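All protein chains but one are shown in place.
Right after this comes subunit A.
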Amino acid sequence: MPLIDPVTMSAINPASQSAPAKTSSPIELLPNDLARIISQVHPVLLLSAYYLRFPSFVADPIPTLLSSLLPLAIIQAAYAALCLPATGSNAKAVKRGKLNGAKKIGDAPSANAFTLLFSFVLSLLSTPVLAGLQILFGAPITTHLPHTLLSSAHLALLTVFPLVYVHGSDGKKWREIASLHSPIDEVFGGAVGCFLGAWLGAVPIPLDWDREWQKWPVTIVTGAYAGYVLGKMVGSWLLKGRRIEFD
């Protein structure tokens, strides 16, 4: 289990930023009340939407997953646009003062729209990669391919989309994310929680309860949503700025 090292709270301590591997700092929300409110509403909205769609998801996985992609994309886009600093926007400026912050949003709406689009494209491209990863983790390969692809699309919108929105395509940053060494914030925390939740979601499948919801990929997607929300909350608050250490 990855544990969190309290020693490396690098973001809070500016001195540690001198270490080359740990230059990155956690993402801060946009400094306005709207962003703060939306970021609290966002998980509630996601979970209640998921809860409402759950019966039809169990009954009819493919159409439900497919039809809920657009609403999910809208929720994520709104959340990203209203709460998160887009990549390329001067992170330092955002951090430095609240005065500039409000301006920033108004400054570059077209740039942010482009970032949103770019994030969508990368999420779409990452979907087959995530599906491949799911198959490596034991997803059925000869059957259920649409299920796996659609659940990967959901995973991509939950994790890849906000990550690309805030980090862009910075190779170094992405290597840090891939080795789970990025400082924890609500975006990265949500992504880690989402994957962990999806992995733990496989646990009830072998039980002999013979419930309809034990079928592929219901538990995985449920775990992913629950993990995402939990990871996001923990990342934005409890463990913010810390890093995951394995040794």
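Basically, contacts are C-beta pairs under 8 Å (C-beta built on N, C-alpha and C of every residue); 3 or more make two chains touch, one makes a residue touch a chain; residues count from 1.
Here is the rule we use: contacts and distances are computed from a predicted model.
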Protein that the absent chain corresponds to, by UniProt name, given "AP-3 complex subunit beta", "GPI ethanolamine phosphate transferase 2", "Ribosomal protein S14" or "Aminomethyltransferase": "GPI ethanolamine phosphate transferase 2"
Touching residue (missing chain; options A:53, A:144 or A:181): A:181
Footprint left on subunit A by the chain that the document does not show: 1-3, 135-138, 141-142, 175, 178-181, 199, 202-203, 205-208, 245-247
